[in-house]
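A single protein chain has been omitted from the complex, and every remaining protein chain is retained in its original position.
Per-chain numbering from 1; labels A, B and C assigned in written order.
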């Protein structure tokens, strides 16, 4: 009678897992039925994430101990390579939103090149729908398996895809300068993620070789109908949440702005700022919104385009819930209209 | 027919004003009908607080331009001294939650001593109910005017009031060491609040003379039935949100923990951690929860009690909505069950 | 006998003034004889900057109360427009390093365009030497008045000037994406510089219209022997110190790297990293070093060049002392070999 969907989250001890729980906590039509975390099986979520201690949640268990019979949808927040093996073993009746990189790329050879291993679930890879909701909405609604996008990949695609589609920029002259908060790198302890190493400093990493380039190549080339290869330099910000892409393109600012407005005028989560304004990551923090801005360069024919979103929300877990809403026949914005947290 | 209450927010250009809007954005029974900001009258809220730009909100106006006839409840987020003058001029039919210090203190002489001026609304001061919901719930339900507590004052009172009431601590030996995020100091530019002055550093301020001492004195003495004067040293943290009080008391840890559990076992927002655990401000960020902890000192008869909340939420705007819910006959937790934002 | 130079610092209550004092504190051949701060005249430096309280320093006074007769060199850390008037009134025998924008631009019309007012000291403007030490060393040694560069301007020029000189990049395809710490905006209270507004967020500002563009145009065009107009998008980082420029150019990575190595191989403060490595602002914090890096893009013929320095040190006060050392006949590195502070 009640329209409550039963949810399992696999890999609930990471940041995207916790973000899924945070968002589902006020979702009127989802209920968490199972939470898994292999190394933390047996622990309560309140011990792993004390900010969730006010919630009644299932004890963390191993994936193999989940009874999937009553589960409507699984969010899979496991590392890539693990994800494909786990998803391969799930029963057919369960819908899946995968937050890993395992099903983002259509071409197995490209996957192998960027992720360094053969894919073990090629049939599923073929079936999976790319999770950029605003561009694959109908496919997602009908899908059994949706592959969440990379967080940087989403940040770059929202502004660029409409411009390539509208033909208002030179596809051979796209530079994506991107800065991301540290939570995108996950909760596994690494020297480079320590507070002492991240705070009060800024640097580029994985320049020209970040794996999200594979998604850019795939999606940009597809929409442009020709090969598009962007330049991409990601940087690490001394902050937890938020990605800002500053994109240098060649075209006319008014046409670019108009193309974005046309594309997104009816979208609930993509906000195009007035021409000449730039967004800030702090103004989307903790929300599912993406703010886009366009500023004309002083050099004729050059334009800066900006895109800001929260990597854990619109960049992963919020996007995942948005897709799950569609797959479950729920209102797309359900549970996702939380305003950003500022300051 | 619909149970939607019309809300006005006076002083909407400050952080507590913005926090009210953020929380009301997903409140099912409140609608913002008016927003005022004297110096920013005529501006859109999206220009003052871009994180709220996805919302349809009234343009900021001056207080004198608000039509209060259809307003059910006013949140007054103005500076003290201004608050009393504005509230004095409001029509009788409007309920008011004041977030300033103007109506917190019962004794006009005490107000004059700590806030340096005569009170101009003594009748209202007499009528006002102190807004610590968990201790004045019935009075608040019936009140026309509720005075929101100081954010530090709330943080200290949640753990100490039950202990004084239960007689499990020495009332002459209470030390409140407190650390607060910088957003509590507001949005008015001051040298001491600059990023360069606040980040990567920690210091005490207003030691032994912070105005929230007046609230401690009033409420602690009242519940203890005798004069109680605590020691209080506030510190400024290099973070935006969150207050942690570390309270040094004399008593037995088990009895202290039991008194807190007994007091708060049915409260929706006050969470008492297991004995021996300490809370963290990051685990209540952006939420209306308050986490309390008790740890026995190695010295017999000494105990540390901890209290963590978000100064802008449970410490001011969340508390204000909790009280407004009661005053408007709504469910007390409506709009306030958002999970904390972490990381 | 002793080789101690007497120094006056005008405008000592700002961050660049404090940074000068910090550096001179361990400079073996400089002694601070006068410190001015108009609005804080009469105060002790220890009250204005408690981190300097261990030093014996002159009381802050007004500029007109300084006896310049025994002063060898003046650092002028005043706002632009004020600087030119104050410097015009200084006695002829005093050498001057100006940290404002007043004497950076050679063309009075360009100055008027970017800084919005006529220059009142045109003769001095003509005489002034641009303070980018590594490119104007001989002129600086002989100068009476040296104009310190903009901090962003210096960050961009160190990597680009040698590449234009060597002809290894396309001068029409230079994009400077830059991120800067907040201390560069100074100590005057402004809403946008508050901790609550800066921390945990990132955004672009003054895109395509930042005043340091005037310096880029002047110096790049001069060295290239033709007009060069770069694209420039500055961003504000949630940190106090440090600037990172990520520069997108067209050329070959090896040639670009070789040109930088050739230019800087004997420079004490400019460190060229091995090809393929990117610098970080945290690794130059508080020091006079500038780290440069070169990484080949995956797209043939495109290269990312990186430049990191501390805006308050190599970007202003450290540069100023480096220039002063030359002007006073001291060893150029005197007082400036402090290692960066990390973490």
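The rule is simple: contacts are C-beta pairs under 8 Å (C-beta built on N, C-alpha and C of every residue); 3 or more make two chains touch, one makes a residue touch a chain.
Predicted model, so just to flag it, every value in this text is computed and none were measured.
The hidden chain makes contact, of the residues B:52, B:185, B:304 or B:339, with B:304. Only one of C:68, C:205 or C:342 touches the chain withheld from this view, namely C:342. Of the options B:133, B:240 or B:288, the residue whose C-beta touches the omitted chain is B:240.
Of the listed residues B:93, B:231 or B:333, the one in contact with the hidden chain in the full complex is B:231.
Interface note for the absent chain: among B:4, B:120, B:208 or B:262, the touching residue is B:208. Summarising the interface, subunit B meets the missing chain with residues 175, 177, 179, 196-197, 199-205, 207-209, 213, 229, 231, 233, 235, 237-242, 244, 246, 248, 278-283, 285, 295-299, 302, 304, 306, 308, 343. The chain not displayed touches subunit C at residues 15, 18, 21-22, 25-26, 49-55, 183, 199-200, 240-241, 271, 273, 279-280, 282-287, 289, 291, 337-343. By the touch definition given at the top, subunit A reaches the unshown chain through residues 15, 182-183, 187-191, 193-200, 238-240.
The rule we apply is simple: only the chains that are shown with their structure count from here on.
At the subunit B-subunit C interface, residue numbers used by both copies make up over half of all numbers present, so the two copies contact each other through mostly the same positions. By C-beta contact pairs, the most connected chain pair is A-C. When the CA atoms of subunit A are superposed on subunit C, the rotation angle comes to 180 degrees, reported as a multiple of 5. Here the CA centre of subunit A is 35 Å from the CA centre of subunit B.
With each centre defined as the average position of its C-alpha atoms, the distance from subunit A to subunit C rounds to 40 Å.
Subunit B and subunit C have CA centres that are 45 Å apart.
For subunit A, the set of residues that touch two or more other chains comprises 199-200, 240-241, 279-280, 282-283, 285, 343.
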